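Presented below is the structure to which this report refers.
A single protein chain has been omitted from the complex, and every remaining protein chain is retained in its original position.
This part shows chain A:
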Amino acid sequence: MTELIGHSAAIARRHLLQVARQPWLVAINLVQPFLWLLLFSATFHSITDLPGFAEENYAQFFLPGLIVMTALLASSWNGLTLLGDMERGTLDRLLASPVRRPALIVGPLAQQVVSGLIPTAILLAIGYGLGARFHGGLVGALAALWALSAISAAFAALSHAVAMLVRREESLIAMVNFIVMPLSFLSTAFMPANLVPDWVATGVAVNPVNWAVEACRAGFDGSLGGAVVLRLGLLTALAVVSVVIAQHGLRRYCRTT
């Protein structure tokens, strides 16, 4: 176990360095959610006037959803790093070492979770300027963080699994675009469930992205209850299953090369 943690930490550190040393990548990743928050808050400002919309400030409603969406997008691209490692031969070099195999999955996931905290902090600061407030206290913050970490880990692991299956950058990009945006819109990130058509609401209920959005929002509002605990449990289970799938993908990659 100590060896697995050591290997995972070393690999996570390498991935963090890899991201930190690409200033343009960092800048774009930080500016993009900032723009989204400003644009969406301005564009959908009038939604707060709709009958049945509970919040008075759209930024207050949208901020938890945007934080989840930002984490979701970033983690879904995580497999690209793996593809780079495959192409460069870095993965083979690691596989020929006594590295604990799960560390090759857990390391990048840890990097994703850690690096996702920075845009989250920036969004919280900007959201505060737009009138959004956090009412959840420490428990609410922990619940929101748990939801974010679980959804990030789940999608980063699935991105790895897809990368090992398709083994081409273009295919992974197409797959991410195909999945991430519909999942985001099939959640309450932009609009509460009571204001969307029934069939969309049905999809929202079984969408893991929505579990994360709702758990995060509950953490913001301090309205923690059994439903939130259930969603956090489901998200954790999803993360575990995704890591198992990614592990299976790695074993398959090793078998087929």
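A few notes on this one:
Rule of thumb we're sticking to: a residue touches a chain if its C-beta (ideal position, glycine included) is under 8 Å from a C-beta of that chain, and two chains touch if they have at least 3 such contacts; residues count from 1.
Note that contacts and distances are computed from a predicted model.
UniProt records the chain missing from this view under the protein name "ABC-2 type transport system ATP-binding protein", selected from "Phosphoribosylformylglycinamidine synthase subunit PurL", "Sarcosine oxidase subunit alpha", "ABC-2 type transport system ATP-binding protein" or "NADH-quinone oxidoreductase subunit K".
When the whole complex is considered, the residue among A:Arg93, A:Arg168 or A:Arg252 that touches the unshown chain is A:Arg93.
The missing chain lies against chain A, touching residues 3, 6-7, 10-11, 14, 17-18, 21-22, 87-90, 92-99, 254-257.
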